[in-house]
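Handing you a structure now.
With one protein chain withheld, the remaining protein chains of the complex are depicted in position.
And now, chain A:
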């Protein structure tokens, strides 16, 4: 039990001596009338809570126009976006090969030392104009698993020599192979997508290779700033003392012949290293440049997709797809945004109407109720 009274009070109380004292003094002889002026609070608008202020109130009257305006703006935007999205050509082909009849079925259990190559025929029924983008898509692939996402060493990828020789602990169990540090370390790098996709246009008898560009598929900042090879001239010299990731057939400095696209700054590698948000994702694989105004990039016709099938996904029920897509100002095909805009716009418009009715029906009642007050 804590007794809480201020012991000091007792003293004060004693001397405070509140006698009933009637002192007959002349009027105007105010005793102790002048208090210390300094304690008087400042008369500022802030301290007196009288700052000038805008005092908006959300009433049906003020919100009504806003609803109509939102409706009127959203519906056209939605229609525009929807139409744009519909004009985008997209073609998708699943080449996992789990089905018996699939051409790639044979690659599921491939035991040869030579890579398994399978070919898939397909027909484009509409011409693809402008730039065409080739994606590979994976499903049921948890690139966003916590253990996976953190299993990388950004300093190593940025060309730090210390991290190259001694990668971060986060890379475990893909940190070292024996005594040698792995470059690039970590689960992400180790599981890099390594199927090769080639596209051919089929004429009556011959196959015409569609030229695929592998530059410009990664973010510019990633390629030029975030990812860097360790300093030094020859890449194989630089990476000496490290070893390749376990699943890789070749070391990192042999990803490409082009020195601008080799090592850590290989764009396929960089694209892979950007972990996807969701277990079903697509990643940009190649670009197909446009041929000109008159000729579509990919005209209607028969095509052949040749796959060097290396990447196993069936063990975890995954799927692999190849996607061809054109691009508009708003990116790839995405009906969601357009539909959402149209829906929200219409809802707002409808609500506006409903509110208008309510406002007229009940508005007066409230006002009249106010008057007698």
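Basically, a contact is a pair of C-beta atoms (placed from the backbone, for glycine too) under 8 Å apart; a residue touches a chain by one contact, two chains touch by 3 or more; residues count from 1.
By definition in this document, contacts and distances are computed from a predicted model.
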The complex's invisible chain, by UniProt name, from "Trafficking protein particle complex subunit", "S-phase kinase-associated protein 2", "ATPase phospholipid transporting 11A" or "Replication protein A 14 kDa subunit B": "ATPase phospholipid transporting 11A"
Residue of A:218, A:238, A:255 or A:298 in touch with the missing chain, whole complex considered: A:218
Per the touch definition above, residue among A:144, A:161 or A:234 touching the missing chain: A:144
